[in-house]
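Moving on, here comes chain A:
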Amino acid sequence: MAGHLAFDVSHLFAGGLVLVSFMLLYQDRLYALLNVFALHAVVLAFSVAWQAFIQDAPHLYVTAGIALVLKGIIIPGALHRIVQRLEIHRQIETVVGIGPTMLAGMALVALSTVVMLRVTAEADPLAREDLAFALSVVLLGLLVMVTRRNAVSQVVGFMSLENGLVLAATAAKGMPLVVEISVAFSILIAFIVIGIFLFRIRERFDTVDLQALDRFRGDRQ
Partner candidate 1 sequence: MDLIRALAIQGLQMLLVLALAPLLTGFVRKVKARLVRRQGPSLIQPYRDLLRLLRKEVVLADNASWLFRATPYLAVATTWVAAALVPTFATGLAFSWSADLIAIIALLGSARFFLALAGMDVGTSFGGIGSSREMMIASLAEPAMIMIVFTLALVAGSTQLSTIAAVFDAGVGLRVSLGLALVALVIVAIAENGRVPVDNPATHLELTMVHEAMVLEYSGRHLALIELAAAIKLLLYLTLIACLFAPWTLAAAGAGPVALLDGLVCYLFKLAIGGFLLAGFETSIAKMRVFRVPVFLGASLMLGFLGTLLLFVTKSV
Partner candidate 2 sequence: MSTAFALIFAAVLLASAVGVVGTAHRRLATSIVYGVCFAASVGLLGLALKDLVSGVGPNDAVVLPLGLPWIGAHFRIDALSAAFLTIVNLGAASASLYGLGYGQHETAPARVLPFFPAFLAAMNLVILADDAFTFLLSWESMSLASWALVMAHHAIPENRRAGFIYLLMASFGTLALLLGFGLLAGANGHYAFSAIRAAPVAPGAAAMVLVLVLIGAGSKAGLVPLHVWLPLAHPAAPSHVSALMSGVMTKVAVYGFIRVVFDLIGAPEWWWSVVILALGGITAVMGILYAMFQTDLKRVLAYSTVENIGVIFVGLGLSLAFGASGMPAAAALAMTAALFHVLNHSLFKSLLFFGAGAVLRATGLRDLEKLGGLIHRMPRTAVVFLIGSVAISALPPLNGFVSEWLTFQAILLSPSLPQWALKIMVPAVGALLALAAALAAACFVRAFGVSFLGRARSPAAAAANETDKFSIAAMFILAGLCLAAGVFPWVVIDSLAPVVDRLVGAHMPIQSAIPWLSIVPISESRSSYNGLLVFVFIALSMSIAVYSIHRLASRASRRGPAWDGGFPDASPATQYTAGSFAEPIRRVFGTTLFRASEHVEIPPPGSLAPAHFRADLHDLAFEMLYAPLAGAVGFIADRANRFQYLTIRQYLTLVFGALVALLLVLAIWT
């Protein structure tokens, strides 16, 4: 019974995470994107906390805390600041339109479930479902990264991807080093954010101006 409940709740959170990822895909305004990401982080935090509860693995609360505080509050805030400072225009130029992106997202989710369903069931169903969702979140995060043109939104994509990882890690019952990993990742993300801030990287992710190409891709004469 309890197992059943546990299953449903974690299922709920994981599914919610995927849903939020779709919302990320859908956004076309920078601030909105950041807010949605904050939501993403919060959902993750809850799901991790729930895992900590049902697996009674207290150290997972740390991870949940990091997720909530760092990704839910600090980083979105920092990014807000950056967007203001660097006058990144608020409109997100996407490579392909929202619609196709959403379709691609659907396809990816389908793909990940198909792949995961091949996993024999004796790896316990909870893990199986969670992994399916985690994989979708990861893929959707990558999709965000490759379909958005400017740095901030790509960072957001990367972070959502990484949320997927944490989801997977927590779903893996009794996996060691989860906390360390989440910490390491937080540092990584901090690096990226700082990098954006320091190097004034606006659209460097995807510069289209040829002169910049010549300057930075070195190998031309």
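Methods note: contacts are C-beta pairs under 8 Å (C-beta built on N, C-alpha and C of every residue); 3 or more make two chains touch, one makes a residue touch a chain; residues count from 1.
How these were chosen: all candidates are chains of the complex that A comes from, given by their letters.
Keep in mind it's a predicted model, so treat the numbers as computed, not measured.
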item	value
Complex member touching chain A, one of 1 or 2	2
Residue ranges of chain A in contact with candidate 2 within the complex	95, 108, 111-112, 114-115, 118, 139, 142-143, 145-146, 148-149, 154, 204-208, 213, 217, 219-220
